[in-house]
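The complex is shown incomplete by one protein chain, all other protein chains being positioned as in the whole.
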Amino acid sequence: ACSSSSDGSSSTGGGIAGSAQKDSKAAGDGVIKIGLLSTLDGPYAALGQAANMGAKVALVDAGATLDGTGDRNGIKDLTIGGQKVELVVESSDATPDAALAATQRLVEKDDVDVVVGPLSGDEGLAVKDYAKQHLDTTFVNGTSGAQNTTLRDPAPNFFRFTTDGAQWMAGLGDYAFTDLGYKKVVTLGEDYSFPYDQVGGFMTQYCAAGGQVPDKIWVPLGTKDFSSFIATMPTDVDAILVALGGADVLNFTKQIDQSPLAGKPILGGSIAVDGSVVKGLGERAEGIVSAGPVAELDTPEYKAYAAQLTKLFPNAAPPGLFDVGYYTEMKATLDALNTIGGKLEDGHKALNETLSGMQVVSPSGPVKLDENRQAIANNYIFQVTDGASKMIKTIPDVNQTLGMDRAEYVDQPANDRDHPSCP
Amino acid sequence: MLAVAAAISLAAFCGRDLASNPLLFVSTVLNGVSSAALYFIVASGFTLIFGLLRVTNLAHGSFYLAGGYIGYSIHEAIGSWLLALAGAGLAVGAMGLVFQVLLLRRVASDPIRESLLTIGLTVVVADVTLSVWGGTALDIGAPSVLDSSIHVGTLVYSQYRIALVGFALLIGAGLYVLLQRTRLGMTIRAGVDDPAILATTGVNVPFLLSLVFGLGALLAGVAGVAGGSYLSISQGEDARYLLISLLVVIVGGLGSVPGAAAGALLVGLVEAFAQVHLPTYSVLVTFAVMIVVLAFRPQGLFGGVQ
Amino acid sequence: MSTPALELRSVTRRFGGLVAVHDVDLRLEVGTKRALLGPNGAGKTTLVNLISGVVPPSSGEIDVFGVDVTRESGRRRVGRGLARTYQESKLFAGLNVQQNLMLALAGAHGGRWRPFPGGRATRARRERARELAHRVGLANQCGMLADALSHGGKRQLELAMALASEPRLLILDEPAAGLSPSERVMLTELLDELDEDLTLLLIEHDMNVALAVADSVTVMVDGTVMFNGTPGEASDSQLVHDIYLGSAHV
Amino acid sequence: MSENALEIRGLQGWRGSAHVLQDLDLDLASGRLGIVGRNGMGKTTLCESITGVLSGRGRVDGSISVFGRQIAQLPAYRRSRLGVAYVPQGRRLFSSLNVEETLRVAERRGPWTQARVFSLFPRLAERKKTKGTSLSGGEQQMLAIGRALLTQPKLLVMDEPSEGLAPIVVEQVVGACQTLADEGMNLLVVEQNLAAATAIADNLVVIANGRVVAKLTSAQLRDDPVLQRRYLGIGVDDAEHLELGSAQSHPR
Partner (left out) sequence: MSAVDRRASLMGTTDAVRLAGLGRHRLAAVAAIAVVAIALVAAPYVLTPYFFVQILIRSLWLGTVAVSLTFLIRYAGMISLAQTGIYGVAAYVTANLSVTRGVNQWAAAGVGISVAVALAFAVGALAARARAVYFLMLTLAVGVFIYYFALQYRPFTYGFSGINGVAPPSIGSVSLSDPHNFYWFALGTAVVCLLALYGFAHSPLGLALQADRDSPDRARALGMNPTLVRVVGFTVAGVVAAIGGVISVWFNGQVSPGSLDITRTIDILIIVVLGGVARLEGAWLGALLLSIMTVYLSDYTDHYLTVIGLVFMGVVLVSPNGVPGLVATSISGLRRLRAPASTPVSASPTQQENH
C-alpha cells in the first residue's frame, strides 16, 4: 500500500498558506537577502548548529564579516554587484510543518531572494512543494537528503548541490560484501524516509552483490531505548547496519554492548559517526565502517575549509556532513550570484540558469548537477580509528540512480519499509 | 470477570512466548522491568508534585533534562558519579524551589494557570540548556563498578540496569514511608485538601508546599543523572520523559507511590513486549493500553475515588 | 389500605464493619409529615441516601408510591416525584440563583433537555424561579452566583431547589442548619404551608422546627428505629430525652 | 494580663469584590463573647479576618490585636502560634486524612491531648480510622472542634459550632465551652442557635450589614422578645420583615 517512501502523495502544491506572494517585490531593491534555514530547535539542534557554521564559512570566504559567533547571528560587509548581502537565519525543529512555516516567514515576510536549506529529509519535500508556488524565489537545499526531492517530480527552482540519502551509502554495500566478507547483515533504522533511503542505498548494491538482509528493523521515530529491539535481532549475522543519527547511535551502541550481540561489527549510516557525533561516542565508535559524502581529504579546498572553520568557530567539531553540506550549497549560491552580478530583476532566470550549470569544488570534491538539478559527487567509505572517522575508499562521481538506468530506477518502487528486499 | 479473562489470556500469551523463545522472553521481561525502574524514578517526583500539590508540573521533563546536564558537567569536572547524582539533585531541587516560591506560588489554587506556568518554564529551560550544553547527545557513563554485563548462560545483561531496579525500590520505599507513615506526610496531604484551614493549625503551608515541590524537582534531577547514565542526555528528552511520567502516574493513580510503581511496571513491560512483537505499532500499543486502563478505571489502578 | 408514599422493608446498609442503617422498616402514608430524629451518626443521612438512590442498600427493599425502586437509579426515582436536599449544600456554584432554580425546574418537567425549547416555557420557568426564590427569602439575590451566597443563603437555595421539582415525596436533610433564627421562622411557616398531599420526611435537630411541622416522629439510634409516635409523645418520652434531646427540652 | 484578648478597630473586610465588613469595632477583654446576626451579615467574614483565612478569597483593612499583638497582616499560621484557633463553618475537614491523622496533624504540646479530645467526644474514639469527610455531620463537627483544641489555643474562634449537632450534643458543646472558659480560654462564638448562644456567652454582639449594631447581655436578649424581634427578626410580620430585609441587601 505504501507506494512511495518519501513522498506522501501528489506533490502539486495546495493550500492557501503557500499561495501568498511576497510582501513587496524584493529584487532590485539594492539588497540581496539570503535565508538560511536549518534545525536549531529540538532534538537535531546540534546538527543545525554545525550546518550554520558551514554556511557562514562560505559567506566569510566570499568576503563577509560575522555579526557574532552565535547560531542565529547574521553577517555584514558583503556586497555582490553593488548590492548589500543580508543573511536571515530561521530555524525549524526537523518537522515538515515547522520547516514550511519557517520558509514562509523567510519568503513572504522577510522577502529573501534565495533560501538555503533545509536540513532533514522530509523538510526538503515540504520546501520543494512550496518552491513550486514561488517560482521567483530560488531554493538551494541544505543537507536534506530525501531522494524524491529531486528524483521524482522536481521543482524547477530547487537546486541540490549535496547528494541524497541513498547516494550517501554508495559503495558501502559492495565494500561490506566484497572487502569485509559480510554475507548477512541486519539493519536498524528509524521509521521514516531518510533511513529508508539510507538502507535502500546500501541494499541496492549489497543485494546486487549477493548479500542477504534477513531482517530490517524499523523503530518508531523518537525511540531511545533499543534494548527490546536488539533482543529480537537475529544473532547469526555478520554485521549490523545502523541507520541512526545523533543521540540514538550513542544509546544504541551502549545497549548492543550489553547484549548477546556485543562485539558484532557495526556498519554505520552516514550520520552515525559524522564528525559532530563521533565526539560524543568516545571509544564505542572505534572500528565502525560507514559511508558518506564528506571525508578528510588531502586537497587544498578541504584544508582551507577546515582551517577557516576552526578559526571562525574554535568550538566546532571537525568538518562533517552537515557543515560541509551547507558550506557547499552556500558557496554555490554565492558563486552563482557573483557570476550574474547580483541581477535578480528577471525573475531569477539568470540565477537559476547559472546554478543549473554550476560546477563547484567543495571540500569533499567536485560537484556538478544532473538534469533534475541534483548533485553528482564523490562518496567515501570510512572507518573510525583513534576517535576519528578515517577515509578508506573513494567512490567517484556517484549519480542519483547509483549507476542504474534512470528510467528503470525511477520505475522501481521508492525505498520504504519493505523495499528493497533480499532476505 | 474482565480481570480474570485478561489474566488468563495474559498467562497464555506469556506461556507461548516463553516456550517459543525463552531467552528472548527473559530478556524482554528484564528490559521491561529495568525500563520500569527508570520510569519509576523519573515519575516518583512527578507523582509527588502531581498527587500532593495537584500541580500538573509539565516542567518535570525539563527538571530531568537539567539534572542530566548538570550531572554531566559535575561528572566531567570531578569524575565521581555519586557526587554528580547528589549535586544534580540538589541543584535542580533548588531550582524547583525558587521557581515555586517566585512564580508558582502566586497562582496557587488555579490548576490551569499553574500548569501553564510550568509550560512556560519548559520553553525557557530547553532554550537555555541548548545554549549552555549544545545540541550534542552527552553520555554521563555508568559508575565504573556497574559498567559491565552479567552473563548467565547465553543471557547477557547490563549490571547498571539491574542496579537501577534496586535504586528504584529504595526511592519508592522512602517515599512511601514519608507520605503514609510520618506526620510530615499527613501534614502535606492536609495541606492539599484545605491549605487555608491547615494554616490555622499553625502550619506554614506555603513553605511546606514549596518544600514538596523542591523535593519533587530534586527527584527529577536525580532521575536525570540515572537516565543520562542509562542512555544519554540530549535535547528532546524533556518531552519524552514528561509523557512517560504522565502515563505512569495516571495509570497508577494520583499521588499513590505503589500506584506509580505499578504504572511504571505496566508501561515498561507493555512497551518491551510490544517492541518485540509489534515493532511498528509499539508506541500505539503502549498508549492504547493506557487508554483502556483509564477507560475502565478512570482514577487509575491504585487511585481511590476522587 | 392505600399505597404508601414510601415504604422501607428491613433495609440495612454497612460501611465496612459499621452498620450505619440496621434493619429499618418505615412506612409513610401519602400526606404524612414525618420528622426523623436521632443523635449524630445515627444513620439518618445514610437512610436518605438509600431512599434517593445515592448508595445502594446492603439488603432490604424500598418502595416509592408502591413501586419497588431498590434497583432503580437515582435519576429514575426523581421521575417518580422524589426530591431531596443535601446536608452539605450541593449547588451549581458557577451559576446564579435563578439559573440554579431554572435547572431544578427543568428537571421536574418532561422533555426537559430539548436544547432549544419554546420561549414561552422558558419565560414561565423564569417566573416560577423568581417566585421560589422569594418563597425561601432569596428574592434579592436572584442574580447572584450561588458560590457568592453566604452559608445560610446556600441552605435557602438548597431548599428552593428541592421545592422546584414539585415533588410528591420531599426529603429534607437538616434544612434549618445554618439558618438564622428569623429564617428558621420563615422555614417553619413555609413547611407548614406545604401541600396537603405532599409527603415529607424531615431530618432536623432544631426541635422548634421539627415538632412544629411534623405530625409524627421517628427516632433512630445507631442505625435502628427506637421510637415511633406523635410529637407530643416524643417530647414526653424519657428515652428520647436520654438519647437525643438531653435536659434542655423539658 | 491587662491586655484585651481581642481588640478590633475600624475593620474593613472584602469578600470577592463585596465590601462585607464596614468599619467594625469589637472588644473581648477576656472570657466568652457570642456573635449573632442574620444570614449573610458578615459573621463568617469576621471570623476569617481574625484567623487569617480570608486572605485567600478577600482582603482586610484595619486593626486586629490579640493579647496586645497586632495581627491583621500576619499569615494565618503565625496567628495560630499566637494562640488563635478556628472551628470553621461547614467544618472543612481534610478529605484525605482519617480522624486520628487529622488530630495528629494539628496536635501541639500542651494541656490538650488526643485522649482528652476523645473523652470529650467519645463518638470520635469509635471512628478513629474513618476518613473525616465520611463521618456524619455531627461527628464532623466534633472533629473540627477537636482539631482546633489540639493547637492549644488561647483564643478560640468558633463559627456556628452547634450546626448539625443533636440537641444533646449541643448541650455537651455548650458545657465544653463553659469548661474551656473556666480554664482560661477566651472564646468568640458565632451562633445561630439562640439558646446555645445565650448559654455559651454572657455577652452578645449583634452584627448587621458588617457592623456591630448592638451589644447586649445574654439575659437581655433571651428574655426580651422585643430585642429579639429588633435584632434577629424573630416573629416579625411581613412589614417589619421588609424593614429588616434592607439589611439583607448585598453590596455588589
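A, B, C and D are the chain letters, set down in written order, and residue numbers restart from 1 in every chain.
Here is the rule we go by: a residue touches a chain if its C-beta (ideal position, glycine included) is under 8 Å from a C-beta of that chain, and two chains touch if they have at least 3 such contacts.
Because the structure is a prediction, the values reported are computed rather than measured.
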Among A:36, A:57, A:85 or A:126, residue touching the chain not depicted: A:126
Hidden partner chain, touching residue among B:78, B:98, B:128 or B:145: B:128
Sole residue of B:21, B:149, B:180 or B:280 that reaches the chain not shown, by the stated touch rule: B:280
Candidates C:93, C:124 or C:239 - the one touching the absent chain: C:93
Selected residue (touches chain absent from view) among C:25, C:68, C:147 or C:195: C:147
Touching residues on chain B - with respect to the absent chain: 50, 54, 56, 103, 106-107, 109-113, 116-117, 119-124, 126-128, 131, 239, 243, 246-247, 250, 254, 280-281, 283-284, 287-288, 290-291, 294-295, 298-300, 303, 306
Chain A residues that touch the omitted chain in the full complex: 1-2, 4, 6-24, 41, 70-73, 90, 93, 95-98, 100, 104-105, 108-109, 122, 125-126, 129, 146, 191-193, 220-221, 416-417
Touching residues on chain C - with respect to the absent chain: 52, 54, 74-75, 78-79, 83-84, 86, 90-95, 99-100, 102-104, 106-108, 112-117, 130, 134, 139-140, 142-143, 145-148, 161, 165
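Assume only the chains that are shown with their structure count from here on.
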Centre-most chain [mean C-alpha coordinates]: B
Chain B-chain D separation of Cα centroids, rounded to whole Å: 45
Centre distance in Å when chain A and chain B are each reduced to the mean of their C-alpha atoms: 36
Multi-partner residues of chain D (at least 2 other chains): none
Sites on chain C at which at least two other chains make contact: none
Touch-based graph of the chains, sorted into line, ring, star, complete or other: line
Chains touching one another, given as label pairs in label order: A-B, B-D, C-D
Contact set on chain D toward chain C in their complex: 15-16, 18, 36-41, 44, 89-90, 123, 127, 134-139, 141-142, 160, 163-171, 192-195, 228, 232-236, 244-245, 248-250, 252
Partner chain D, residues of chain B touching it in the complex: 109, 183, 186-187, 189-190, 192-206
Touch list for chain A against partner chain B, complex: 40-49, 191, 217-220, 222, 224-225, 227-229, 231-232, 246-248, 250-251, 254-255, 257-260, 262, 276-277, 279-280, 282, 417
